[in-house]
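The structure is given below, and queries will be raised subsequently.
What you see is the complex with one protein chain gone and the rest in place.
Up next, chain A:
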Amino acid sequence: MITVSGLRKAYGDVVALDGVDLHVGRGEVFGVLGRSGAGKSTLLRCVNLLERPDEGVVTVDGRELTALGAADLRRARQRIGMIHQHFALLSSRTVAGNVAFPLEVMGVGRAARARRVAEMLDLVGLADRAGAYPAQLSGGQKQRVGIARALAAEPSVLLSDEATSALDPATTQSILALLRRLNRELGLTILLITHEMDVIKAVCDSAAIMSDGRIAEAGPIPELLATPGSRLAAELFPLPPAEPGTVTVALAADQTLLSRLARTHDVDVAIAAGAVEQVAGVPAGRLRLRVTGAGTAAALAELRERGLLVEEDA
């Protein structure tokens, strides 16, 4: 759905993007994690060409945006929704007026506009606040307006620029739940950038970590968990320093791994440390185990073979 390749962007001597490749599949929620200054914001703004990359190609929904002229680019942007950290709502317009804005830009007629606005406000649960001004809303409500506005033009892709960073934890969770629901119900592809691990864990199917203008790692979260030495896995599911005689395994789709391991290989499995959370609705994480008993070697061999054994600490 979104493909970015060979993206480079420099501001004077500062290199913001240093050869970035990224692919986001249709219907996927993809999170880019990174500290401030890592280049993730520039990356996101290059996807709808708010920033023009110095080099590289951006394709969204089959259209090569980097090859489009100004008018075609404007039309293509109407199909790419965007939400912002500080909401970027028009203070002079009501909630309904804000949601109507992208439809006005597209030239949608008054009646159709009103219908669509009502529909969108229903979708984000703000139907009763249609006549309010942004200044009268809470942060979470403002972001809901932002989401309704971003989706009003029925985009195939939603870009989220630190959309929950200005919100408190409870509100963050409700906004993330809304994004997840929209992803499921509308088949919406979401590319989000954040510096919060929890956001990635709460909504993302896949993730990438950026530093110094490069993608250090990227992939579906279960795969990253099973990747030895994965920085992203270590950041998402931090474990204490390893002790001798323990192994680290990835917990993803196979929820009954430990009990079966104990049964088939006649071993005792003790959990020395673990970090497990709901990721995209299923428990996932990393466990540090101490495996003892006659079948230890065979048990470890099975884990190794299935690619779940991440680290062995002799």
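Please note the rule applied: a contact is a pair of C-beta atoms (placed from the backbone, for glycine too) under 8 Å apart; a residue touches a chain by one contact, two chains touch by 3 or more; residues count from 1.
Definition applied: contacts and distances are computed from a predicted model.
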Inset, instruction - Mind telling me which option in "Pimeloyl-CoA dehydrogenase small subunit", "ABC transporter permease subunit", "Cytochrome bc1 complex cytochrome b subunit" or "Transketolase family protein" is what UniProt lists for the chain we can't see? - result: "ABC transporter permease subunit"
Inset, instruction - Among A:H23, A:H84 or A:H195, choose the residue that contacts the chain missing from this document, as touch is defined above. - result: A:H84
Inset, instruction - Taking the full complex into account, find the residue in A:R8, A:R93 or A:R290 that is in contact with the omitted chain. - result: A:R93
Legend entry - Contact with the hidden chain (one of A:R74, A:R181 or A:R304): A:R74
Inset, instruction - Just name the one of A:G34, A:P53, A:P102 or A:G213 that touches the chain not displayed here. - result: A:P102
Inset, instruction - Against the chain that's been left off, what residues of chain A make contact? List them. - result: 48, 50, 74-78, 80, 82, 84, 86, 88-93, 101-102, 104-106, 133-135, 149, 153, 159
